[in-house]
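Report on the following structure.
In this view, the complex is presented without one of its protein chains, the others remaining in place.
Presenting chain A:
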Amino acid sequence: MSSNSFAYNEQSGGGEATELGQEATSTISPSGAFGLFSSDMKKNEDLKQMLESNKDSAKLDAMKRIVGMIAKGKNASELFPAVVKNVASKNIEIKKLVYVYLVRYAEEQQDLALLSISTFQRALKDPNQLIRASALRVLSSIRVPIIVPIMMLAIKEASADLSPYVRKNAAHAIQKLYSLDPEQKEMLIEIIEKLLKDKSTLVAGSVVMAFEEVCPDRIDLIHKNYRKLCNLLVDVEEWGQVVIIHMLTRYARTQFVSPWREGDVLEDNEKDFYDSDEEQKEKADKRKRPYAMDPDHRLLIRNTKPLLQSRNAAVVMAVAQLYWHIAPKSEAGIISKSLVRLLRSSREVQYIVLQNIATMSIQRKGMFEPYLKSFYVRSTDPTMIKILKLEILTNLANEANISTLLREFQTYVKSQDKQFAAATIQTIGRCATSITEVSDTCLNGLVCLLSNRDEIVVAESVVVIKKLLQMQPMQHGEIIKHMAKLLDSITVPVARASILWLIGENCERVPKIAPDVLRKTAKSFTSEDDLVKLQILNLGAKLYLTNSKQTKLLTQYILNLGKYDQNYDIRDRTRFIRQLIVPNEKSGALSKYAKKIFLAQKPAPLLESPFKDRDHFQLGTLSHTLNTKATGYLELSNWPEVAPDPSVRNVEVIELAKEWTPAGKAKKENPDKKFYSESEEEEDSSESSSDSESESGSESGEDGEDEEDDHSGDSAEDSGESGSEPEAGKGRAATRSRARGRGDSKDVDKEKENSKTSESSSGESSSIEESSSDSESESESESESESRKVTKEKKKKTKQERNPLTKDVSLLDLDDFNLVSTPVALPTPALSPSLIADLEGLNLSATSSVISVSTPVFVPGKTHVLLHRMSGKGLAAHYFFPRQPCIFGDKMVSVQITLNNTTDQKIENIHVGGKKLPMGMQMHVFNPIESLEPAGSITVSMGIDFCDSTQTASFQLCTKDDCFSVNIQPPVGELLLPVAMSEKDFKKEQGMLSGMNETSTMIIAAPQNFASSVILQKIVNVANVGVVPSGQDNIHRFAAKTVHSGSLMLVTVELKEGSTAQLIINTEKTVIGSVLLRELKPVLSQG
């Protein structure tokens, strides 16, 4: 063994030897096999033994040392077999460290790595979401091509996981798999498409990241998710926000027309799907107007604005670049303040932000002018920051502020930081050229600097003066003379070269000095820098042409020196000049023009900002910082001339149910239209925005149909909030209502068309009724947006029932919906009440209205049997109250029914048959289910209006062959919707509901039952009420409203001395009030 390895060592030559040498110096060497290093071998043996011991502490110690080796960049791959055995360790820390090891070395030891795979596969099925997530993370980080199919499968499964955290990790895994095997692209895109539909804020950032990596060109995948992403943005974690904003910036540049060309007649809404319709075209022409921003474009700009106040500089910068690239120029101003704020951060942040400001300040000076002083340089700034600030100051300089700036520059010139001083001089030069009023002042100042003691300052001044004089050479003979004198003292080559050039150019203006200068430099020619030598040659040539009498010999002398110079550039130049200026037989034609060639009027150099050409890169990108295209940079496209079809962002939705409200109602509701559209206008005006799109939306429909238009815009909007909410005018609610206003005008035509054809269709008009009443009475909390979104989608679905194509999609969407809203996905009761109570507070603070519906505090998982499998011939049905606002009507209670097929045959055509409902009660049934596979299960939603009573809804559940009578009797607590209100409002409302409207009772129970969390848990378990924050420890308050009539239901539990408490219920609906009291009493007194 030892001789073998020795031989190998000799063979392998230098590379191996050095590597061994390195290892030998380290304390732990992996190359234990080599006999030469037997002491090291022992160490590794030692680790192996520890890993194989029975004690976790020894294993842990060993793993820690191994991780230490990895961290130092030492090779520990040898230990792979010993480590991988511990992958299934029970000890979490050992396990984690093994993961670290695996991820690092799996690539090198592929066969052995496979041993660990089954452990992860098992963990992927673990009931704990965190274990599933971490298994997926490690599995996908093992870069072993052979497991690609396993990874694919795992990602697919995880992307449909109930836990958003697991789905987030699935999104991360997509990128890993893609880089391991790009062949999988198509399949991965499918998963991305699916995850993009995810409504969780946790997933959004990660999946957009995956999108950007795998298929950034598939912009079509974004359309349907655009509005959702805009609306979720504020709640996404910081890092996700950055990625999403960058992606949406690119998106906006491809989908919207430029907002920068004011007064352009551009946005034609009629580029749409019904181009055959004549009438519509007319309408569109009428509505042709100057540029109007697409509501979706506006949505993005509005929803990113709050993020300017993020603590994360990357987020602020991302928003800033978004405003820069896609907002109207008049609105981009708001970003300056935030960017200036970032200048307080670390030098690295300052560096990047200043670079971006530099680019911006070239194009739009005005934006940063108010912050001029924030860019003043401090002596403690690092040089790179100073130079960037200087750059910005130069860009901002104008007639008004130049005198202040010049005073400031004067201080800078004296800086001990010479690089900075030199840059300041350049800056002064630039100011002199850009602001003609001060060019003389600047020039004088620069001339003064020529007598500075510091050579670098003088040299830089010379160079700048040269440039300035080139622009206006007439008046400055004196300065040139002064500079000629400097030649004696100054040694910096660039400066000397500049002076010589200047004298050469102006040799006719300083006829006495020029030949003298040439004489002096001829003397020193051999010791000059190459740069200077070239200029001496030039000077000689120019003088030869203008003043050959005095300088002929001198020039020839110089040309001779140049001929034998070591530098070939100089030899070349010498040869060239000699041929050109010294007439001889060979050089006929050109030498005639020698004077013209040498003394031609030369264009003055442009003193430009180095940031001038950076603006073609998207701001905030790496490419912008480097000023070169970085790998993977995605170009920001130019605005399209004509906006692509905006309707692609409308969320296509599916049919869920037919005819679910009586037709008669629609007409009755029509007068409401006025109210509705007015409220919408109000919202718009509260936005203080310049255009009045919503008006055009509501005006365009002249009859009852425009209500429908509103509705269509509404449902097209997937923002997930209800119609005109009381909290309108604030934040997102307003955003979307406004966007809807716009949506209207666009969808008007389409909807008109729709309603024309189906004006008499009852389903159609009733849906309108639903939507408008919905929007009047409800205000939704943001956290509820998911369910509301679904609501909207479904409304839309009902509207588009004629479209068979969308129906196919519908089933998929339905699955999605179930995933999100089934009780399983909700937080477990054990931890959630307090947490949700906080969310409650959050909702409360977000709205100022007294009564607003909030999210349910708690959703009990309790299901009720609707149909037992024995009596249902194998069809079993359970129902459950998801406590979500009903999507079929705001007076309905939503009920979810889970159907199970326990037979071994398909059950076909499951539907609701005859209904036997008490007076006034209404029911919206689910769509017939075509078939249910054996052992299959499906969950459907229904809405039942119980008219605020606990009466039973009876109906028949039918299959192809049978009908079963079933009943749903609601517990009184499910007839409520939670309400968020403040303590003050609660007391006020309670005061108004006294006397007849108050019922109360005493409760006696053990003290432990009166812990606040216990009471809360018990009450929300029974009734769907909201928690009212209470300032007193002994009083608990809950508020809700009845679903049908919206009457308030106030519950108070007041703890008294001893183990008694008083339960008080205040409500107009005294009947259900007392029923609730009866139900709550035993619950609270139980142990």
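FYI, a residue touches a chain if its C-beta (ideal position, glycine included) is under 8 Å from a C-beta of that chain, and two chains touch if they have at least 3 such contacts; residues count from 1.
Definition applied: contacts and distances are computed from a predicted model.
> If you had to name the missing chain as UniProt does, which of "Large ribosomal subunit protein mL43", "tRNA (carboxymethyluridine(34)-5-O)-methyltransferase", "MHD domain-containing protein" or "creatine kinase" would it be?
Listed in its UniProt record, the absent chain's protein name reads "MHD domain-containing protein".
> Would you mind spotting which of A:L124, A:L229, A:V242 or A:I581 touches the chain that isn't drawn?
A:V242
> Please pick, from A:K414, A:K563, A:K612 or A:H868, the residue that touches the omitted chain in the full complex.
A:K414
> For the full complex, which residue in A:A88, A:L114, A:M384 or A:V447 touches the chain that was left out?
Touching the chain that is not displayed is residue A:M384.
> Taking the entire complex into account, which one of A:D111, A:D217, A:E641 or A:D904 touches the absent chain?
A:D217
> State which residues belonging to chain A touch the missing partner chain.
On the side of chain A, residues 55-58, 60, 64, 67-68, 70-73, 91-94, 96-97, 99-100, 104, 107, 128-130, 137, 140-141, 143, 163-165, 169, 172-173, 175-176, 179, 182, 185, 206, 209, 212-213, 216-217, 234, 237-239, 242, 246, 306, 309-314, 316-318, 337-338, 340-341, 344, 346-349, 351-353, 373-374, 376, 378-380, 382-384, 408, 411, 414-416, 452-454, 620-623, 625-626, 628, 630-634, 730-731, 783, 827, 831, 834-835, 837-839, 841-842, 845-846, 848, 1012, 1029-1030, 1033 touch the unshown chain.
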